[in-house]
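Shown here: the complex without one of its protein chains, the others still in place.
Letters A, B and C mark the chains as written, and numbering starts fresh at 1 in each.
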Amino acid sequence: MRNTFGHLFRLTTFGESHGEAIGGVIDGCPAGIDIDLDFIQGELDRRRPGQSPITTDRKEADKVEILSGVFEGKTTGCPIGFIVKNANQRSADYDNMRGVFRPSHADYTYNYKYGIRDHRGGGRSSARVTISRCVAGAVAKLALRQLGISVTAYTSQVGDIALDNDYRKYDLSTVESNIVRCPDTAKAEAMIRLISEVKAAGDTVGGTITCVIRGCPPGLGEPEFGKLNAALGYAMLGINAVKGVEFGAGFAMAGMHGSEANDVFANENGNITTLTNRSGGIQGGISNGQDIYLRIAFKPVATLLKEQPTVDIEGNDTTLKARGRHDPCVLPRAVPIVEAMAAITILDEYLLNKTVKI
Amino acid sequence: MRNTFGHLFRLTTFGESHGEAIGGVIDGCPAGIDIDLDFIQGELDRRRPGQSPITTDRKEADKVEILSGVFEGKTTGCPIGFIVKNANQRSADYDNMRGVFRPSHADYTYNYKYGIRDHRGGGRSSARVTISRCVAGAVAKLALRQLGISVTAYTSQVGDIALDNDYRKYDLSTVESNIVRCPDTAKAEAMIRLISEVKAAGDTVGGTITCVIRGCPPGLGEPEFGKLNAALGYAMLGINAVKGVEFGAGFAMAGMHGSEANDVFANENGNITTLTNRSGGIQGGISNGQDIYLRIAFKPVATLLKEQPTVDIEGNDTTLKARGRHDPCVLPRAVPIVEAMAAITILDEYLLNKTVKI
Amino acid sequence: MRNTFGHLFRLTTFGESHGEAIGGVIDGCPAGIDIDLDFIQGELDRRRPGQSPITTDRKEADKVEILSGVFEGKTTGCPIGFIVKNANQRSADYDNMRGVFRPSHADYTYNYKYGIRDHRGGGRSSARVTISRCVAGAVAKLALRQLGISVTAYTSQVGDIALDNDYRKYDLSTVESNIVRCPDTAKAEAMIRLISEVKAAGDTVGGTITCVIRGCPPGLGEPEFGKLNAALGYAMLGINAVKGVEFGAGFAMAGMHGSEANDVFANENGNITTLTNRSGGIQGGISNGQDIYLRIAFKPVATLLKEQPTVDIEGNDTTLKARGRHDPCVLPRAVPIVEAMAAITILDEYLLNKTVKI
Partner (left out) sequence: MRNTFGHLFRLTTFGESHGEAIGGVIDGCPAGIDIDLDFIQGELDRRRPGQSPITTDRKEADKVEILSGVFEGKTTGCPIGFIVKNANQRSADYDNMRGVFRPSHADYTYNYKYGIRDHRGGGRSSARVTISRCVAGAVAKLALRQLGISVTAYTSQVGDIALDNDYRKYDLSTVESNIVRCPDTAKAEAMIRLISEVKAAGDTVGGTITCVIRGCPPGLGEPEFGKLNAALGYAMLGINAVKGVEFGAGFAMAGMHGSEANDVFANENGNITTLTNRSGGIQGGISNGQDIYLRIAFKPVATLLKEQPTVDIEGNDTTLKARGRHDPCVLPRAVPIVEAMAAITILDEYLLNKTVKI
C-alpha cells in the first residue's frame, strides 16, 4: 500500500521496467504553480539511461506526458497524472532470470512475499521506477523556486575516491559540468576513470551523494515522529540501493563531545543564526534556517556481467551471468533522484507547516 | 499532526517533561496478546533516569498505568490508553531558559514554529517523551515473542571508544550485565570511565547503538516507498539526538565493488539462505529471513553544565549554563528506545504483510 | 486502527465503559488557541448521564483532566492528552451478558471479530466512549469561534413527533432551554412526554438531529473523495446508533426536477450568494459560504428493560432483560456529540484548505 509518498504533497507511483509505462499521480500540488514542461523533461534527461559512457548503454527517450491537473500552463490544484512509456525493452535478456534469484537483488524477496513476480528487467524493483520521482520532484522544485528554496545534490564518493571537503568548499553550480556530477574536477576525473575500469571488468561500484537544501525557512518538521531528518531520511532510504543516511556532521558526531558538537547561536544583523552548522540545519527535528545537508550511501549495483553462484526457485545450485545493459555505478544517475525526493519532502513539510496556526 | 507512528499497529503519544503526565494510545494492537505488566514496567525501568551513576541523578518512578484495551490479561483489539505521571520535576531549574535559546536544542525552532513553547524541562522536546515509545515497544515485543521474533540493541560506540567487531562476535544476552549496555566487557568499562570523566567536566559525549532483529520472516517491507529499511530508518531518525542510520554493511558499502558486496544465495537444508549478510537482512526493501541489523548515530547531549554563549528571544547576546540534572551520555538509556521503535516497526510490517494475499 | 479521526486536526480515542478511564489525544491543534476549561467541561456536562429525568439515572461527574499541550492557557501546537475517569460503574449489572448477545447490539459482532470482548457496560461499544469526542469537539469549537464559525445542533424528531419546519424558522439560541434540546417549545413538550412513556414501558425510541454550521467560509472540502458532505457524513455515521444522514434538502431532492432543485446565484451587495439553499451550503463537495445543514437519523436504543429472546455464545436459545440504568432515547444527549463531530470536521477542513496555495 505504500506506493504513495508524502502527506499533503503526495506522489503515488506505478509501473514496471518492462510493462507498458511508468507513471504516477501528484496529489495536493498547490494551485497556481507555473509549469515549465522543458524543465520537467530536463530533470528526466538527467536520470535517463545512455546519457554518457559511464552509464548503461540502454537508450530510452523517457518522454513525460502530463495527462491532467495543468490548465493553461498552471497547476489547478487537481491531481497531476503523468506517464512515461517504456520502449527499447529487451525482455529476452531476462529469460534466464525467470526462475533464478540474482544475488543481492529483490528477486527472492518479491517472489517470497507475493508468490508471483514480473522478472523482466527487475519488474517493480527496477531503478526505472524512479522516473516517477523525478517528474514529481521537478514539479516540487518549480514550487520551491517560487518560495526561494533550492535543492542541489552531487556525487561525493565513488568507491575509494571521496571528496576531502564539505559542500561549502565547492561551487555547486558546476555539478552538471561533468558526467559523474561531482563539483571537484580532479576527483571527478578519477571517479570516471574508476567507473570505466569497473565497467570493463564486468563489476560495479558504490558511492555517496551529498544533498544541500538552501533557503529553507525555519519551522519545517515536527517535534515527535515527523522530525525533518526522519522525513528526509525516509525519503532517501526508499531509493533503490541506499544503505545509510546521515545529517549534518552525522556519524562523526558519535565521536564528539557536546562542547565541540554544539552550534552556538548569534545575532547576525537582526537574524538569529548559528556560528557553526554541525546540526545540518535541523534542531529538535525542525529546520532552523541554516543550510540543510545530508549524505546518502549507495551500495554497488547488484547486477554483475560476470558469473555468480546462486540458487534457482526450486533451491538448486546454479550460476548466473547477467545479460543486458546495466549501470556500473548508479551514482551519477541517482543525483537527480536524491534531489527529487528532497524537493518533494521539503514542499510537503512546507505545506504541513502552514497548518500550525489559524 | 505526526504524533502518530505506524500504519496498522499505531502509537499516538502526548506529554511534556513538566506537564501532568506522559502517555499514549496504542491502536491496532492485535487481539488476544498476553499482557505481562511486569515486563512492560521492566522495559520502562531500563529507560528510567537515575538508574546508574552514568545517567542523570533525577529519580523518577515512571510507573505505567494501562487505562484500556486489556481485559482479563489479554488485549481486546481495542485501543490501549496509558499514562505515566510526571513527578520529581524541578521546573525552577529552567527559569533561566524561558527567554534564552540553548545551543543545538529545540528551543529556537519550537519558538519560531509555534510562537509559544513550554520551556520547562524542554517541554515536548525532552527525551522524557520517549517513555511512550518504551511502553508501546514493550507491547510490540510481547506480540513479536509469540511470533518468535526478537529485537536486541546495545551500545556499540561511546565517543572514540568503538567495538571492533560486528554483532555476531558477541553474546547479546550479556548486554544488560553492565550499566552502559555493551556486550564487550572491556570496552564497556572504558566507556563507563569516559562517561564519568565527561560528566565530571560538565560536558557530554555521543555514540552509536547497534540493533539486531532475529527470527524475522522473509517478506516484510514493500517495494517502493515502504522499504523495510526506510520504515526502520524513519523510526530511528525520529529518536531525539539521532544524526544517522545505516543498514547491514552501510556506509562501508559505498567503498565496495559489487563482487565483494553481493550476498550469494545457498540452499541450506532446504532453506534458501545467503552465505554472507552485508545486506543486513533486507533486499529490495524486503526482509529475506536473515538477521536484520542496523547502526544508529547519536550526537552528544546538547545541554552542558558549563557556560555557553547564545542569544535570547530578542536576539541579544547572552550566556547560559544549565542547572538541573542531565545525562552526560544518552546511549545507555537509549538502548531500550531503539529496541522499542524497532519492535513497533517490525510488528507493523508483519501486520501489513498479512494483507498482500486474500 | 481507526480510533483516529481527522487529517490535520486529529482525535485519537481510547477507553471502555467500565475500564479505568476514557480519554484521547488531540493532535494537530493549532498553536495559540485560548483554552477555556469551563467551556470544555460545560460541553461534557451537556453529554453527561443523569442530567434530566429523560436520560439514564446513572450519575457520573465526568470531569475532564487535560494532561498536556496547553501552557499558560494556550495551546502549544503539541498534542493535547486528556482523560475522564470512570466511576459509578456497576459491572455486576452486566454479569448476565457475559455469554449472551444482546439483540441489535455490538456483542455478537465484537465477539466474532476479536474472539474476546469486555462485556461490562458494552465495553468499547458503549456510547460512553463519545466523551472523547465532546472534549475534542469543545477544543475545535474554541478554535472555530476565533474564526467566526458556529456549530449548533438540535433534536428535530423523536419517534413520530417531528418538527414541521426547517432550521431557519427557529431561534437556535433556545435549544438549551428544554431537556430534549428542541427549539420548538410545543414539540419539545410532546417529545419529553413520549420519552417518559416509553421509559415507563421499558422501551426506547429513535429520532433525528439537525445540525447547522454558520459562518463557514467558501472553499472547504475537496473535489474527489474528500467532499465536505462525505467528510461530515463519515463523522456522523461513526456515532453510535446513527443509521442515515442527509445534506440540505437531502432525500427529498431524489423526487425533484433540476429546475426546482437548483440554487440560483445572485450578487448581494458585492458578495456572491444563492437565493435558495437546497444544496445545504455545499456544491461540488465544497462549501459555498451559505449555511451548511444536515440531518442525522438515530435508531432507538437497543438495550430494553423488557425481556427479549436471543442466543448465548454457544448458540443456545435464551432470553435477556437488561438490568442497569439506560437511556430511553439518546437524542438529547447526542446533540453535543453531533456538534462535536461537526466542529472537528470543519476545523480539519479549514486547516486542509490552507494548503491549496503556497
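Note that in this section a residue touches a chain if its C-beta (ideal position, glycine included) is under 8 Å from a C-beta of that chain, and two chains touch if they have at least 3 such contacts.
It should be emphasised that the depicted structure is a prediction, and the values quoted were computed from it without experimental measurement.
Chemist: For the chain left out of this view, which of A:T76, A:N267 or A:T318 touches it?
Modeler: A:T76
Chemist: Tell me which stretches of subunit A touch the chain missing from the display.
Modeler: Touch with the absent chain occurs at residues 1-4, 7-10, 12-16, 19-25, 27-28, 31-32, 65-69, 71, 74, 76-81, 83, 113-118, 123-124.
Chemist: What residues on subunit C make contact with the chain left out of this view?
Modeler: 1-5, 7, 13, 101, 103-110, 112-115, 124-125, 129, 157, 159-160, 198, 203-208, 218-219, 221-227, 229-231, 233-234, 237-238, 240, 242-251, 253-259, 261-267, 270, 272, 274, 278-280, 283-289, 297-304, 306, 308-311, 315-317, 352-353, 355-357
Chemist: When the complex is taken as a whole, what residues of subunit B touch the one chain not shown?
Modeler: Contact residues on subunit B toward the absent chain are 8, 28, 30-33, 77-79, 143, 146-147, 223-224, 350-352, 354-358.
We take it that only the chains that are shown with their structure count from here on.
Chemist: Where centres are the averaged C-alpha coordinates, which chain has the largest centre distance to subunit A?
Modeler: Result for the farthest chain: C.
Chemist: Taking all residue numbers used at the subunit A/subunit B interface, answer same if over half belong to both copies and different if under half do.
Modeler: Copies use mostly the same positions to touch.
Chemist: Taking each chain's centre as its mean C-alpha position, how far apart are subunit B and subunit C in Å?
Modeler: The computed centroid separation for subunit B versus subunit C comes out at 39 Å.
Chemist: Using Cα averages as centroids, what's the distance between subunit A and subunit C in whole Å?
Modeler: 46
Chemist: Give, as an integer number of Å, the spacing between the C-alpha centres of subunit B and subunit A.
Modeler: Chain centroid spacing, subunit A to subunit B, equals 26 Å.
Chemist: Spell out, as numbers or ranges, the residues of subunit A touching 2 or more other chains.
Modeler: 223-224, 352, 355-357
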